[in-house]
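I am attaching a structure below and will ask some questions about it afterwards.
With one protein chain held back, the other chains of the complex are shown just where they sit.
Chain IDs A and B follow the sequence of writing; residue 1 opens each chain.
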Amino acid sequence: MALDNKIDNQDKPSIQDMIAKKKNGKNLTSITEKVIPVLLFLIAAVSIFTTIGIVYTLLIETIEFFKRVPVMDFFTGTALKPLSQNPEFGVLPLINGTIISSIIAMLVAGPIGIMTAVFLSEYASERVRRTLKPMLEILAGIPTIVYGFFAFTFVTPLIREVFPSVEATNILSPGLVMGVMIIPMIASLSEDAMTSVPNAMREGALALGATKLEVTFRVVIPAALSGIIASFVLGISRAIGETMIVTIASGSSKNFTFDITQSMQTMTAYIVEVSGGEAPAGSTIYFSLYAVAMTLFVFTLLMNLLARYVSRKFREEY
Amino acid sequence: MKYVDTNQVQKNMNSRLIKNNILKSVFFLATIFGLIVLAVLIFRVIMQGASWINMDFLTNKLSTSPDRAGIMGAILGTFWLMLVVIPVTLILGVGTAIYLELYAKKGRFQGFIQTNIANLAGVPSIVYGILGMTIFVRALDFGNVVLAGGLTMSLLVLPIIIVASQESIRSVPQHLSEASYGMGATKWQTVKNIILPAALPGILTGSILSLSRAIGETAPLVVIGIPALLIPFPGGIMDKFTVLPMQIYYWTIDSSLVEEYANLAAATIIILLVLLFLLNATAIFIRNKFQKRF
């Protein structure tokens, strides 16, 4: 029966003949084959140029800055008075503000993030998981400017309601809100680490009569520890680099203090303040922008490298 | 003699189970904590801003007077910004992904680019702002116009679209490209006709996500220098501009001076969130619609 479908093509040139004829004018194809890889390589190189661009611009101006302000003064100075008659450029107040806001954020995001991860990976049914996860992702998709608005117009007044001594701009409120912002990141990365722990390990413990809780703390979390630590490090890196929330809600006080009810400035907020203030190019303030940005860049880069190192080095071989 | 005292185990078991159940509730509460905050945030914003949204608000120019202020300029600015970001990120992002997945020899150089992209993804957005200000605004002397902002944003979101496109290309089964090579197709013919179309849904989803990141991002534009009160509407990529998040920023920090500015900020946030919601819904729609069939 397959036979009757057969058709022939007596009077027509064969397809191979047509192809052979087309081949003659096909230099274009072979040129394309040679040009495309080169083109794609150049495009891929853009990402390298971006890195070079970042490092180069930061470095050049930072060097210029350190010609005017001694390196030691910058890194050990606790006074930051860029606009005063005798300007001082100590970066410690900014580093202090950055670290304190990150600690507050991590105190919120760390525990809640990991508990969320435990619930989603160990307790929640597949259906609950599939409802909750996308909702948490919404949290991660809210622009930071919106969180900034929320911290400034809602969380701060709320805190001041309870503790009237808290200033209108303070580091506590943006720290807390930043924590909420980072929860989804830690939750999702930790959950990935936990779900990749093989079920056989859980079943081994469950079969001995362990409760889910015990399995979680004695089996799953230790096995997933490197992933969890990596998620924390990335969370810290995110908090260090966060700009709009702290800029809006923490004000621009450059005091070197540990009082979280007061205004503090982070490195990122300083960059916003100085660049928004139309610092004249060539002034020391202008160059201080780059020195601070360089410090910030190095901080976050180290954190990211650390996170990758941790998750690679301590990856358990199941 | 028995090593295990059954009664003792039984007694312990009860308390262990209670502990398990209590902590389960704690974990659940932690999980929904973020969602509660999200609900409060959205509720607050709507309460504060919804009544300020009307036709005038959407179509008016900026103004210092809260009653007459509108966000048409910011909407147009966001639009023009996207007109730069979309083509630039698509070409650079998808091109890089194709190169890394299909052309680069697996080796040290490919690994180097890959690591570099991962590091770029972790660079704070404000550092990109400084790059943009130094290179595009000053060195290339574009000024603080749409093009400078768009290129800066493109570099910022590039890692997102690269990684998404790479994953999408990687998930195209090998046997499809084998079939194409088997027909005598060249590499580029196979990439163009088989691999890219099959990877397209994933690439589109990734590009929409990177786009929504660019729409909501503020910090780099602050550094580039966006005027607080820009009256004329932008009409091209070489015009000065403002965008929705910038407007939210200025109104929020000035709300201590004029209280109604907070309401304007909230109203603008609603518009921004609706825009982002629509974009993400499109991404999810594309993802579901073109679930892979191979």
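The rule is simple: a contact is a pair of C-beta atoms (placed from the backbone, for glycine too) under 8 Å apart; a residue touches a chain by one contact, two chains touch by 3 or more.
Here, contacts and distances are computed from a predicted model.
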UniProt protein name of the chain not shown, from "NADH-quinone oxidoreductase", "LVIVD repeat-containing protein", "Pyruvate dehydrogenase E1 component, beta subunit" or "Phosphate transport system ATP-binding protein": "Phosphate transport system ATP-binding protein"
Hidden-chain contact residue, picked from the options B:F33, B:F79, B:Y103 or B:Y181: B:Y181
Positions on subunit A contacted by the hidden chain, ascending: 1-10, 14-19, 22-23, 25-26
Absent-chain interface as seen on subunit B, which is shown: 106, 173, 175-176, 178-186, 189, 193-194, 197-198, 293-294
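Throughout what follows, only the chains that are shown with their structure count from here on.
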Distance from subunit B to subunit A - Cα centre to Cα centre, in angstrom: 12
For the subunit A and subunit B complex, residues of the former touching the latter: 29, 32-33, 36-37, 39-41, 43-44, 46-48, 50-51, 53-54, 57-58, 61, 111-112, 115-116, 118-120, 123-124, 132, 135-136, 138-139, 141-150, 152-154, 168, 180, 183-184, 187, 209, 211-214, 234, 237, 240-244, 247-248, 268, 271-272, 275-276, 278, 281, 289-290, 293, 296-297, 300-301, 303-305, 308
Subunit B residues within the subunit A interface of the complex: 9, 13, 16-17, 19-20, 23-24, 26-28, 30-35, 37-38, 40-41, 44-45, 48, 91-92, 95-96, 98-100, 103-104, 113, 116-120, 122-131, 133-135, 138, 155, 158-159, 162, 186-189, 212, 215-219, 222-223, 225, 245, 248-249, 252-253, 255-256, 262, 265-266, 269, 272-273, 276, 280
